[in-house]
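Removed: one protein chain of the complex. Kept in place: all other protein chains.
The chains carry the letters A, B and C, assigned in the order they are written, with residues numbered from 1 in each.
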Amino acid sequence: MPDRGFTPTQLAARAAYLLRGNDLGTMTSAAPRLYPHMWSWDAAFVAIGLAPLSVERAVVELDTLLSAQWRNGMIPHIVFANGVDGYFPGPARWACRDLAAHAPLGMQTSGITQPPVHAIAVQKILDHSRRHGRTTRAIAEEFLDRRWPDLMRWHRWLANARDTGGNGRITLFHGWESGMDNSPRWDSTYARVVAGVVPAYTREDLVHVADASHRPSNREYDRYLWLLEEMKAARYEDAELAQSMSFAVEDVFVSAIFAMACEVLAIIGEDHSKPHSDVRELHHWAERFRKGVAQTADARSGAARDYDLRNDSWIQTETLAMFAPLICGGLDRETERALLRTFEGPKFCGHPDLRYAVPPSTSPVSRDFRPLEYWRGPVWPVMTWLFSWAFGRRGWAERAYLLRAEGLRQASDGSFAEYYQPFTGAPLGSMQQSWTAAAVLDWLG
Amino acid sequence: MPDRGFTPTQLAARAAYLLRGNDLGTMTSAAPRLYPHMWSWDAAFVAIGLAPLSVERAVVELDTLLSAQWRNGMIPHIVFANGVDGYFPGPARWACRDLAAHAPLGMQTSGITQPPVHAIAVQKILDHSRRHGRTTRAIAEEFLDRRWPDLMRWHRWLANARDTGGNGRITLFHGWESGMDNSPRWDSTYARVVAGVVPAYTREDLVHVADASHRPSNREYDRYLWLLEEMKAARYEDAELAQSMSFAVEDVFVSAIFAMACEVLAIIGEDHSKPHSDVRELHHWAERFRKGVAQTADARSGAARDYDLRNDSWIQTETLAMFAPLICGGLDRETERALLRTFEGPKFCGHPDLRYAVPPSTSPVSRDFRPLEYWRGPVWPVMTWLFSWAFGRRGWAERAYLLRAEGLRQASDGSFAEYYQPFTGAPLGSMQQSWTAAAVLDWLG
Amino acid sequence: MPDRGFTPTQLAARAAYLLRGNDLGTMTSAAPRLYPHMWSWDAAFVAIGLAPLSVERAVVELDTLLSAQWRNGMIPHIVFANGVDGYFPGPARWACRDLAAHAPLGMQTSGITQPPVHAIAVQKILDHSRRHGRTTRAIAEEFLDRRWPDLMRWHRWLANARDTGGNGRITLFHGWESGMDNSPRWDSTYARVVAGVVPAYTREDLVHVADASHRPSNREYDRYLWLLEEMKAARYEDAELAQSMSFAVEDVFVSAIFAMACEVLAIIGEDHSKPHSDVRELHHWAERFRKGVAQTADARSGAARDYDLRNDSWIQTETLAMFAPLICGGLDRETERALLRTFEGPKFCGHPDLRYAVPPSTSPVSRDFRPLEYWRGPVWPVMTWLFSWAFGRRGWAERAYLLRAEGLRQASDGSFAEYYQPFTGAPLGSMQQSWTAAAVLDWLG
Partner (left out) sequence: MPDRGFTPTQLAARAAYLLRGNDLGTMTSAAPRLYPHMWSWDAAFVAIGLAPLSVERAVVELDTLLSAQWRNGMIPHIVFANGVDGYFPGPARWACRDLAAHAPLGMQTSGITQPPVHAIAVQKILDHSRRHGRTTRAIAEEFLDRRWPDLMRWHRWLANARDTGGNGRITLFHGWESGMDNSPRWDSTYARVVAGVVPAYTREDLVHVADASHRPSNREYDRYLWLLEEMKAARYEDAELAQSMSFAVEDVFVSAIFAMACEVLAIIGEDHSKPHSDVRELHHWAERFRKGVAQTADARSGAARDYDLRNDSWIQTETLAMFAPLICGGLDRETERALLRTFEGPKFCGHPDLRYAVPPSTSPVSRDFRPLEYWRGPVWPVMTWLFSWAFGRRGWAERAYLLRAEGLRQASDGSFAEYYQPFTGAPLGSMQQSWTAAAVLDWLG
């Protein structure tokens, strides 16, 4: 007898049980074992999943993250749980507290950033608070008032420090900043990174996965760590990094997320009477980055591209990054429809061998496709959620509904895996992943 | 013990049972007793409800309606079921077959039209067909190919014959054409209609409702019928009507629906490779009517208005018509947000005494408000559906979700009433109304 | 992409849509094409499905069936829809009106009977009526008052005319009376039937199925029809049949259903103050048949057997009939648990190759097993329902729940097939079968 799958109520119960089980008090670990700390975009997704359960707790999640914000505005990609070991590279390796002038005093963090999806979480918190009584609404609004300047600083830092040229595209100095660590998008750039001497280390990520081939190789890992050394040499100074880093790319997907997030935040600002100048600035950034994203797109297919600043060349891959303009808009109507056809067609969601009609991280027809390897092929439920949500925002209710329906079918195995094999539906990576549970909870309302 | 309400599966089963019970073979009666014929916009909503149950049957519904299309392009507001009596005014009173050069040969119809929501039904049929196998998809696509010219003729007739001045607003020659028969919107216009001698008649609508005060008065009815006499004198000629009718208004709500429907149809056309010239024309109309609607809006509040062509004056009411720009867009951002605040605030969905947070047909704070009288106050589930769907299309997923949730709560009484008392939730008018069931079925997926 | 399956609300809507679509006015055809008439036990199951949708309509279904009851008490296995042709053997072949003294005047029927599941339908009607207001309750109770004598006559006829020896087992004179027409249970009995000259005929059942091998063979059919000629020669007289029929078996499954139905009816009688003598009689029959069923059971395994009265021999098969004592009780505790283990073990629901954990009509490990042939292997959803319901009555809530869950998983393909291939889940026989929809509707509440 094949596995029977969980019903919607069973699935909702399991997701909520998981999320509270991963709760460390004021932060939710990304997953029980592999990821015992708080990741920046995980935290945002977690808050989205917490919002329907407890607006109060969702607020705490973002408060914890924002309390580790750097003084220059950066939200670091990891906030380390106090006293929890077992993750490499840990605080000692990053050495931010020692080296970075802007690092926060109270909390240990990494020295890079991650995709700016946090405005979505803020919106979800406000939305859910409206379904409750006065007290809950007040908590959400008080949170917004308190954190609005921090959210502005975060967006301003991205718009300024990470788009110095004003191209409307976010520059990354490490593949990890994209959130899609080993995506084929960064292969050529990493290939040009000449790793110097890296202090000795032991990988921790391999301890928790059954098959090391699903994870980045040691060689890749060496380069990842070399970039840390370069950053440390630059003392994590924004201006320095822009000069010295051997990895520097304009990430079109992060840029699209930023454009969208600026718009979301602008609307929140309008709804809650935030300073006009802030709202105006946000709209302006939204517009600049929407254009920046659109400029990378192939004129006919609409497929977006990253840009390698060190090699002065476009990076064209058949990965989710292609679809960046669908997140933020900006293409002309006809090109956008062509890009939607690619998304829904046999290269992605419509590939005939897919178990569920959800987008794999890399197209199965690409030479780079590996069905088991992290961002080189597997399906990431949180990405399905992001596209589903973004499509709803674009007014494509039917498309949003179908991604949700398929995403839920996939999740009904109850593993809440980090990622899945696209053809078999086998769960991969960490099980009981917080953001996968969060996506399910948001979908189930 | 208060009534327990039906669960979602029970509600879905009852809605589907109702819809097939109202099925007359190739048309679905609007309701079992009060409305034994096919109404134009009812038929479109019915097709939306049928699409998830049977794409094939949904196609038949629209085919029946379109087979009664007039040769000038008009879709008449009633297609009479053969051999079914008991509705006044019936075919004899309209006398279209005798008088109207454009009336169809095969079927008996009325001589006026109704709001053009049909493109939504076409889109839903195509959407649902994609969830099925090849055969069902082929049926939907063959339907589209077959009926595309008719749909174009329908939209072209509205754009030309009913907007002769090119203002981007649809002119109506009878309140019934608005679908909101006795709305306060038409009070002043009707007040100026001087009814001549009306041939004797007996009302049928009063036979089926418990309380005549929920229906239009006899005096109102006399005027309704006088307008028929005027039309008959004009032999239902478009040009004639524009000159001679004593009732002539630009309906901002119908205009907004038309703008939206043109856009929906344009996108369908693009997706299915319909002639570029058609698609272009549809986009053009969408734009023209979106502007036409926006021009009626109050600069600060965004509230839209109808226009009385005979009295050359704006008609400002606190009815659903105010919100026309939310259906089609076109307001600047700030005005639109003001209008949304009115929609969600204490004048409409947020009125503190409402049983469910859904928009009443007329605002409870208006002098015209009557909680039991048809379009003067009661909540119409099909309107809740229309706004929910339109908000989804506008990218307001949260708002769409909340209207759906509240609409389903209201419908869980299982009466599938035509309309409801806004404060008590008491079902009113006809029970077992097809379009109410259709709305529920679409909501329940 | 594999078929996605329907959600519970979609499934409920489709089932209800189907049931009303098969509605002929005062009877529901068993299936749209293959079975255009009313069958006795189909009608009872249909009423079970209608009860949650419309108590009123469910009452009509049973009223129609009971209006065709024979004067001796027999409920005939078919009530022919007026003026609907296309079923063989039809009224002319049965010739009941001409030959049978007890046949009803008004309606055309067949001359044999079917399993007495009707008391379940009566109970469901009463149960659902209690969830509604006074009017609906009154309709259900008035129905019970009106039909109580008929129900008693029906049960009395079974207890007397069909158990002349008082063994506590119902005698059948045709395999069709078992409802499991071509089950291996009747192979040996049929093998001994020597068919005389059968008037010429054309089978209609083969017109509507894709593959004739799923249906009984022509040779089998000849014997089926010969038995009709024997009955006609006996003018359908109960006493005559008992003497003359070459097919005469004690059906343990029908006997178990009867025992259970007597108990159900007795409880209804107690609850509604029916004559004490009736209630006592029903309890008495329940007891007699429970014992009669238990006597057929293997002492160790608990497997029940049919009995061939012409050949004076037990009929032991690995079919659903084995499990008759689970329906009505009567085994000692230990034997019953052994029989439950067989039901749940690898011979039936636990067979490793089954698509869903529901009981196939014949065990896959039996030599008689044919996965595609009607009662020789396929899964019948209505049987899954019957066991699930009976298990609930026995106090085995968990077992009832699991059969329901698996039955719903199977039904989520939306075909509402008459029966399914047990390994692949492929739908077989007639699609859109009323009783399959009814089972789903009862399960979905």
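For the reader, a short list of remarks on this structure follows.
The rule is simple: contacts are C-beta pairs under 8 Å (C-beta built on N, C-alpha and C of every residue); 3 or more make two chains touch, one makes a residue touch a chain.
Predicted model only: the values in this text are computed from it and were never measured.
Touching the chain that is not shown, out of C:R156, C:K232 or C:R394: C:R394 (per the contact rule at the top). Touching residues on subunit C toward the chain that is not drawn are 127, 131, 270-271, 333-334, 337, 389, 392-395, 397-398, 400-402, 445. Those residues of subunit A that touch the chain absent from the view are 4, 7-17, 19-21, 23, 52-54, 131, 441, 444-445.
The rule is short, and it goes like this: only the chains that are shown with their structure count from here on.
Taking each chain's centre as the average of its CA atoms, subunit A and subunit B sit 43 Å apart.
Taking the mean of the C-alpha atoms as each chain's centre, subunit B and subunit C sit 48 Å apart.
Multi-chain contact residues of subunit B (touching two or more other chains) are listed as 131, 445.
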